[in-house]
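Read through the structure below, which is laid out as C-alpha cells, and then see the notes.
Excluded from the complex is one protein chain; the other protein chains are retained at their positions.
Right, chain A next:
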Amino acid sequence: MTSDMTLPLYQTLTADETALSAQVSLAGDNLQDIRRTALERFKAIGLPTLKTEEWRFTNIQRYLKEFSYEFLHSAVQVSADTVAPATIAGLDCYRIVLVNGHLETALSELPAGKGITIGALSAHTTAPGFTTWFNEQPHLASAVLAQLNTALFADGLYIELAANTVLEKPVHIVHVYTSNTPAFVQPRHLWVLNRCAAATIIETTVHPNSQAVTFANSVLETVVMENAELWHYNVQQGAENFREVHTTAAQQYKDSRYHHYNFTLPNTPFTRNNLSVALKGSHTETNLKGIYLANKHQHVDNHTFMDHIMPDCYSNELYKGVLLDSSNAVFTGKILVHQEAQKTNAFQQNNNLLLGDKADINSQPQLEIYADDVKCSHGFTAGQFSEESMFYLRSRGIGEDAAKALMVNAFSHDITNDVSIPELQQHLQDQIAGIMNN
C-alpha cells in the first residue's frame, strides 16, 4: 500500500481535527466533557509508532491504514442464526448479545433480580456505579487507544451487582462484529461488583462472513470491591475480517479476587490486548492467565500490567503461546511493586512453542520493584517440543500431527484445566484440538 493513498480513518485520527471532533459530538450524550478531555489526551499522546516503547513490536498504523474504515455509531441487525455458532454446548447461562457493542435485547436473556443491574451502557450514564467508576481506572489516562475509545464510544454493556449479590449462572456475552463496509467500532463496557458480590462472565466473539473488515477498539473497565470475586473468561474467536485492540482495566479492593482468562484463537490478523490491574486494597488475589494460538501471518500482542499499590497482595500470571506458520507474538508483562506494597507475592511466566518456520516471539517480562519484603519472579521460555517426547509418541504409532496436537493440548492444559466451568473447559479443549488437527 502506498502512502499517498487517501485513508479517511487514518487521516481523521492524525490530521483532520474537525472531523474527529464532529464524531465526538455525534454521541450527543451527557458525557461531552469527559469525551473532549479524552480527545485532547489522545491528540496530545498521538498514535503509537514503532518508536513508542509500549508498541515497539506492533505497528498499529499499518492496520489502521489498511482500509478506509468508517466510524460506526448505529446498531446493525443480526438474526438468531448468526449467534448460534457461539453456543457453548451444555452450558446453562444468561446469554447476552452485543452487536458491534450495542445490546441486542431481542436475542439476549438478561439476568434479573434484586441487586442486579444489567443493560446498555448508554442507558445507565446517570447510575451511581457509572458516575463513580466510569473512566476512573488509573492506567487508562496514558493508554492512547483507550482515550480514543472514551472520546468516541457508542455503547456497551453495563453490569452492576449490589453488595452481597451473587449471580447464580454465568453470564455469556456474545460479541458480534459485522458491517457491510470496513468499520471502526468502539465498544465500551463497565462492570462493577460491589462488596461481597460474585459473578462469572464469559465473553466470546462471532464474526459473520462478510467482505467488510471490522476493527474494534474496545475498552472494558471492571471494579471488584471488598471481598467480591469475578471470574472473567475472554475467548477471542478469530476471523480474517477482524482486527482488535482490546483494553481491560481492572481495579481491585481489599480481600477481592479477580481471575482473568484470555484465549486468543487463530485467524484474526491483528490482536492487541492491554490488560492492567490496579490493586487498591490489600490482601487481594489476582490470576491472569492466557493462551494465544496464532497461525498464518497473525500478530498477537499481549500487554499486561500488574500494579501492586497496596501491601499483602498476591498475583499470579501465566501466558502460554503456540505459534504456527508465520505468526508472531509479543508479550510484555510488567509487575510494578510500589514502596508501600510490602509482602507482595507476584509471579509471572511466559512460555512459547514456536512451531511455524517463520514464527517469532518478542517478550519483555519486566519487574520494577521498590519494596524489599517481597517475593517476585518471572520466567520466560521459547522453544519446541522435546525430541524425546515426540519420539516416545511416534514410537507408539501416533502420527506426527496427532502427536503435535496431543502435545499442544498438554502444553495448554495448565490453563484450560483451571477453567472453573466444565462445559467451557471442554469447549476450549475442543477448539484447540480442532485447530491443531487441521
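Heads up, the rule we're going with is that contacts are C-beta pairs under 8 Å (C-beta built on N, C-alpha and C of every residue); 3 or more make two chains touch, one makes a residue touch a chain; residues count from 1.
Just so we're on the same page, contacts and distances are computed from a predicted model.
*Asks:* Name the absent chain by its UniProt protein name; which of "NADH-quinone oxidoreductase subunit L", "Fe-S cluster assembly protein SufB", "CheY-like chemotaxis protein" or "Sulfate transport system permease protein CysT" is it?
*Replies:* The chain we cannot see is, by its UniProt record, "Fe-S cluster assembly protein SufB".
*Asks:* Among A:Ala249, A:Leu265 or A:Val374, single out the residue that touches the unshown chain.
*Replies:* Final answer for the missing-chain contact: A:Val374.
*Asks:* Have a look at A:Asp16, A:Glu136, A:Glu285 or A:Asp360 and name the one touching the chain we're not showing.
*Replies:* Of the candidates A:Asp16, A:Glu136, A:Glu285 or A:Asp360, A:Asp360 is in touch with the missing chain.
*Asks:* One chain is left out of this view; which of A:Gln384, A:Ser420 or A:Asn437 touches it in the full complex?
*Replies:* A:Gln384
*Asks:* List the residues of chain A that touch the chain left out of this view.
*Replies:* 53, 339, 342, 352, 354-384
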